[in-house]
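My questions will all concern the structure given below.
Just one protein chain is left out here, and the rest sit where they should.
Order of writing sets the chain letters: A, B and C. Residues in each chain are counted from 1.
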Amino acid sequence: MKFYEYMAKDVLRRHGIPIPPGRLATTPEEAEAAAREIGPVAVKAQVLVGGRGKAGGIKLAETPEEARRAAEAILGMDLKGYIVEKVYCEGKLDIDKELYLGITVDAGAKRPLVIASASGGMDIEEVPEKAIVRMHVPVPWGLSPYMGRQLARRLGLTGSLAGQFADILMRLWTVFRSYDAELVEINPLAIVGERIIAADARLNVDDDALYRHPDLPRVSEATELEKKVRELGLAFVQLDGDIGIMANGAGINMATLDAVKHFGGEPMNFLDAGGGSAAEPTAQALELLVEKGPKAILINIFGGITRCDEVAKAIIRVKEEKGIPMPLVVRLVGTNEEQGRAMLREHGIEAFRSMAEAARKVVELARGGANG
Amino acid sequence: MKFYEYMAKDVLRRHGIPIPPGRLATTPEEAEAAAREIGPVAVKAQVLVGGRGKAGGIKLAETPEEARRAAEAILGMDLKGYIVEKVYCEGKLDIDKELYLGITVDAGAKRPLVIASASGGMDIEEVPEKAIVRMHVPVPWGLSPYMGRQLARRLGLTGSLAGQFADILMRLWTVFRSYDAELVEINPLAIVGERIIAADARLNVDDDALYRHPDLPRVSEATELEKKVRELGLAFVQLDGDIGIMANGAGINMATLDAVKHFGGEPMNFLDAGGGSAAEPTAQALELLVEKGPKAILINIFGGITRCDEVAKAIIRVKEEKGIPMPLVVRLVGTNEEQGRAMLREHGIEAFRSMAEAARKVVELARGGANG
Amino acid sequence: MAILIDEKTKVLVQGITGKQGRFHTQQMLAFGTRIVAGTGPGREGEEVEGVPVYDTVEAAVERHGANASVLFVPAPFAKDAAFEAIAAGLSPVVIIAEHVPLHDAMEIMAFAREKNAVVIGPNTYGLCTPGSRCKMGIPPNTVFSPGPVGVVARSGTLSYEIVQSLSAAGLGQTTVVGMGGDRVVGVSFVDILKRFEKDPETRAVVLVGEIGGTAEEEAAEFIKQMTKPVVAYIAGRSAPPGKRMGHAGAIIERGRGTFESKVKALREGGAQVASMPWEVPDLVKQALG
Partner (left out) sequence: MAILIDEKTKVLVQGITGKQGRFHTQQMLAFGTRIVAGTGPGREGEEVEGVPVYDTVEAAVERHGANASVLFVPAPFAKDAAFEAIAAGLSPVVIIAEHVPLHDAMEIMAFAREKNAVVIGPNTYGLCTPGSRCKMGIPPNTVFSPGPVGVVARSGTLSYEIVQSLSAAGLGQTTVVGMGGDRVVGVSFVDILKRFEKDPETRAVVLVGEIGGTAEEEAAEFIKQMTKPVVAYIAGRSAPPGKRMGHAGAIIERGRGTFESKVKALREGGAQVASMPWEVPDLVKQALG
């Protein structure tokens, strides 16, 4: 779960990390009032996608009037598909130097990783490798204050700035650990005269650990469909094509997308009905898919524990109860697979044993639909 | 720092460990009111020494009137040198079985140690070894819930009682760790029907970690002299004899006591003026010692870093400014030792090089004083 | 021979009294797995499919000498159960649960490293050594057959798909290992490749990867030193960056973990890379000569 900048900053502030003064606004008037209180501000779109600066989601305002106009321009803006509903008005900083500081998880090392750079302000991806300093955090010991001093030294910080940096890192670690974070990032971490201030902040909390944090605000960037699918315990990702895809398992789902593309088709989505391939989730997932109105649908089920005839029965039920207006191709293997495929064919549903054949067929049908 | 029972219970309660209802009382009237509210109670002297039950510091009261009389009897009582100022009136439990549960530090293993027994209610010292279950807690991992289940099983607990025990242990661990405890103990941990309740509680916090716990109440069992000495950064322990002792270092202090005893004397105290043996603390410690009025005083200084002539000068200053009415024997070795001893002798203070001779001499002088 | 588990493996099932634990115990027993005991706190004395249940792992180990464990406990309790198994000296410890918190996973792996335990998962189907009739986990019993091919994969159903196609082509398996789909998991491709390289029965290895992370790139480095042929398939060629494809690890983030980078690395490492999963058996046949 990603936090909006203003939420992440609030977390940092409560953990003693210096941030600029700022106020959230949902109307131009609120933005104006905020600027009146704070002085010159940056008016920043609160969205969960990156690159908002380049997309026009951040405007500087010297006066309250300018802040109002900036908020007018930004509120309601469509940033990469997300409508801006809130802006954060934050006191402008007279930045001398921008650092980068983040803590994430290094999957390969199975440990948290601190990443820092004296070249902050841009995406860490764009910083040259030799300007990046990395430090693994031992589990379960966690970060020790001396590590912050080491990092500060490697970044070339001295004296009071080194001390402030080390202090901020320890506090950031506390945030990372106590919020079950996947990522916590300050970019830029701004040097303003003799002080270090967190000028921007990201905080992504591990979804799987949210149950331990009942007090955290719930932030969702999911579409309504994605939410619905998630409630069913399924995983859905919207893509750009026109062939609806469903499979039971994340890996086989990706492989199915790849196969459809291999034969020249364009998948509309990723939809994982779960590795268990129980009949019920399959039916529910299919209903959702039908609602999205693809040109054709491919269901790829590898029946492991659940029997294929049960899955076939569920598909047939959806077809009879709700109707499936577009062509449907089913690939079905596993226990009682022949029985299952025979049942489907009886109900006019194309059923295959081979994944390749099923993928080729659905592409053909989608093209036919495009031509018809 | 030891917590009074009522404080320790309050800590347990706030960490979700079940305790009986209870109220603190400083007057018989308050005890009566508590019993009126709670019902039959145990009226328990709040002192920091053990064995209060045997010494008459706990009385049962069926009625408010009885509670008042019990409090009257206990308040003001002298329990091993400590005057009872508070009683804790606690609801009587209908105990089916008493367990013991404690967490302490195993110095040899350098790890926390959980100690449990199905034979609780008495001093754990008196429980036969085979009835005691021990489990080390790995550092820094800490206690895991499964360890509680293991302990419960080893104690013969099953079903809901095992679950409650494991839960209480996890909570007790949290107390131990988060309070920097040296010892946390529930004895007895009472089985009352289907419930487990902490019927008594001890909590000793590491003095050296108190700075991390500014919110904790400060409890002191020290005498006024002990407090004064502690403020000076010295360590003082009152003993039963009549020869005042002072040395610079804990080990040499003990050795000096042993030496005095070896020659037939009785030390009045242990007084560590610090291994640094600076002149100032030596003088301050000596003043305190003189105030206590021993029959004779032995100062044993091994001058390491500090010069012996400085120590001698400090002693002489005390003698001249405050006066030292009793015989004083000084053993002085180290840098400039001869100079130091010569200065002392000039001022009529017996000074030795040998620890043995100094100890023999002070015993002789104390006896002489007793005879004179 | 084979890797990690065989006929001598005495399996403990933690969480045996739950619905999933009960069902898969029955399935594992049907496969031939030697399950010696199960745990279910507060359920000691019961039996599940004839398997005795204990309150603690310690008790199950004392009574039955269990030496490996498969966990059917819900994600919030997975860390404690894994610690219990690891502390008791069991290995491998197979964690089936999805949605184990990331920080818990890191702690489990650190504790396992300290105690020299092999952890498989979380979010894995487990592993299987068909020749020993030993399966720890949830894959369907029907897909496996004994033979000379070692299989290691990140994802479940895709594994079954490929393993079944191998079996259908007469290519049986020494051991099939699912590493799990989470970001932080126990054994890595490299860990398993090392074992297959040493295992005298394994003559070829199939690696089933997917986009995200750098595990395949690390595997490619190791493959350079291997004497045995490796055939790989990577799922997710058509997945867009920034979208998590079901698995916590399957996401192209900040330009890392792309399909192209993985395929390039594997080819440079000397692996044959199949474009589509159904091409795997033929490539393995060619590799075996």
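By our rule, a residue touches a chain if its C-beta (ideal position, glycine included) is under 8 Å from a C-beta of that chain, and two chains touch if they have at least 3 such contacts.
Keep in mind that what you see is a predicted model, and the values were worked out from it rather than measured.
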item: Contact list for the unshown chain, restricted to visible chains; value: A, B
item: Contact residue for the chain not shown (choose from B:Glu85, B:Glu194 or B:Asp258); value: B:Asp258
item: Candidate in contact with the missing chain, chosen from B:Ala31, B:Val47, B:Val133 or B:Ala247; value: B:Ala247
item: Interface with the undisplayed chain - residues on chain A; value: 141, 144-146, 149-150, 152-153, 158-160, 162-163
item: Residues of chain B (touch criterion as defined above) contacting the omitted chain; value: 105, 107-108, 110-112, 123-125, 138-140, 177, 180, 182, 206-209, 211-212, 235, 237, 239, 247-255, 257-262, 267, 270, 272, 275, 277, 302-305, 333-335, 354-356
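Quick note on the criterion: only the chains that are shown with their structure count from here on.
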item: Centre-to-centre distance between chain B and chain A (centres being mean Cα positions), rounded to whole Å; value: 56
item: Distance between chain centroids, defined by C-alpha means - chain A, chain C (Å); value: 27
item: For chain A, residues that touch 2 or more chains besides their own; value: 140
item: Chain C residues counted as touching two or more neighbouring chains; value: 111
